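My questions will all concern the structure given below.
Heads up, one of the protein chains got dropped from this complex, but the rest are sitting where they should.
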Amino acid sequence: MEPKQTNSPKLAETINAKGFSHAAGFRIIAVEPGHAEVALARRDDLVQFFGHFHGGVITALGDQAAGIAVTSALPKGRIGVTVELKINFLAPADGGELVARAKLLKMSGSIGVAVVEFLTRDEKSERLCAFCTATMRALDLPAEFK
Amino acid sequence: MEPKQTNSPKLAETINAKGFSHAAGFRIIAVEPGHAEVALARRDDLVQFFGHFHGGVITALGDQAAGIAVTSALPKGRIGVTVELKINFLAPADGGELVARAKLLKMSGSIGVAVVEFLTRDEKSERLCAFCTATMRALDLPAEFK
Amino acid sequence: MEPKQTNSPKLAETINAKGFSHAAGFRIIAVEPGHAEVALARRDDLVQFFGHFHGGVITALGDQAAGIAVTSALPKGRIGVTVELKINFLAPADGGELVARAKLLKMSGSIGVAVVEFLTRDEKSERLCAFCTATMRALDLPAEFK
Partner (left out) sequence: MEPKQTNSPKLAETINAKGFSHAAGFRIIAVEPGHAEVALARRDDLVQFFGHFHGGVITALGDQAAGIAVTSALPKGRIGVTVELKINFLAPADGGELVARAKLLKMSGSIGVAVVEFLTRDEKSERLCAFCTATMRALDLPAEFK
């Protein structure tokens, strides 16, 4: 069992404010221990050949959401890093917005497994466009990041 | 069996010149039927919290390399799109350059499976940092893209 | 779109009555289009080194449940075969019974993706012990099996 005082939701914002997630414009919609929802608006520099969200960008959003869902369930000072992830693309991510909803399935020892559902959204509709499973490993957050 | 005249390597360049792969700076190093090598230089907008390449960006590079490896083995006018992919992160991608080397394992009917090895590189060294498997489906390239 | 008249639940029983699924004692608990639940009782020839269900046997049960969930949503005369599957082991499958509950997430063209939850059960308790995603491909059932 992981101890009681979990990471503050502020850590999720700190993680998100750096590098690719910041540059691409990932927005955290919701965080609570074991859950995270992260959204992304379509931009021409985030798509693939056919003009839909690039599979790698979709995966990045899911990785971020899964990492935040797991990290938010960890005790203060611990962070989840990705061991592996697996994603199925179910329909073209051709909407103006992409949403990743991550849920921690199980923490066992230092290993956490999360699933992520992805929705592609338009004014008119919303539909499931991808599904991901991610395995995370809990590490001590290095002192320089605390 | 897929027919003899495969896609021209120019198609790979066309695919790569759009959207995220162009914006991130993916460079095609080599293409031949069933093989592709794609490289990416480190930039501050491509990293995660710790300053290493973001897992989603690594995955995007692998997806691109796998797609090019499969597409380059397909007959003219067909393109490979990703059904699913799975990646293991083996070591921090903390070098100045990341390279993805994709190889088609098997084409069966319209389904192709490729594996991708990722190297992280520095002036001093080079090491395996991730491994990916991707399942692709061959589609007719829509007329507007031919 | 797949046509309206789906396979009869009897096909699931026919599939299950052969080979390994029969020998191991897989029992179909429920089938409806897009859903299947299959159970298995612990036997000494189905376990691994520590005496829990063998990971491969757990995977076989999930593969069977996913195949039945997808096949039961297909039109008469079509069958789902496994392209790939991925399973996370979340807790020891140390109960006397194992249950796999499969649900079709999405059918797109001839490709169907299902998820499977696995429960390990005892007189005392029931808990999630594994989670699987499977990609299936619809084929025409060969004449000899119709």
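Note that the chains are named A, B and C in the order they appear, and that numbering of residues resets to 1 at the start of each chain.
Basically, contacts are C-beta pairs under 8 Å (C-beta built on N, C-alpha and C of every residue); 3 or more make two chains touch, one makes a residue touch a chain.
Predicted, not measured: the structure shown is a model, and the values here were computed from it.
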Fill in: Residue of C:L46, C:A102 or C:C129 in touch with the missing chain, whole complex considered
C:L46
Fill in: Among C:H35, C:K86 or C:K103, the residue in touch with the chain that has been omitted
C:K86
Fill in: chain C, residues in touch with the chain not shown (by the definition above)
14-15, 18-23, 44-51, 54-57, 59-64, 79, 81-89, 142, 145
Fill in: Missing-partner contacts on chain B, residue numbers
86, 88, 90-91, 105-106, 108, 113, 115, 128, 131, 133, 135
Fill in: Residues of chain A (touch criterion as defined above) contacting the omitted chain
83-84, 86, 111, 113, 135, 137
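FYI, only the chains that are shown with their structure count from here on.
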Item to complete: Could you find the chain whose CA centre sits the greatest distance from that of chain C?
Response: B
Practice prompt. Quick one: report the Å distance separating chain B from chain C, using the average Cα coordinate of each chain.
Written response: 32
Discussion item. With centres defined as the mean C-alpha position, give me the chain A-chain C separation in Å.
Written reply: 29
Fill in: Multi-chain contact sites of chain C, meaning residues that touch two or more partners
86, 113, 135
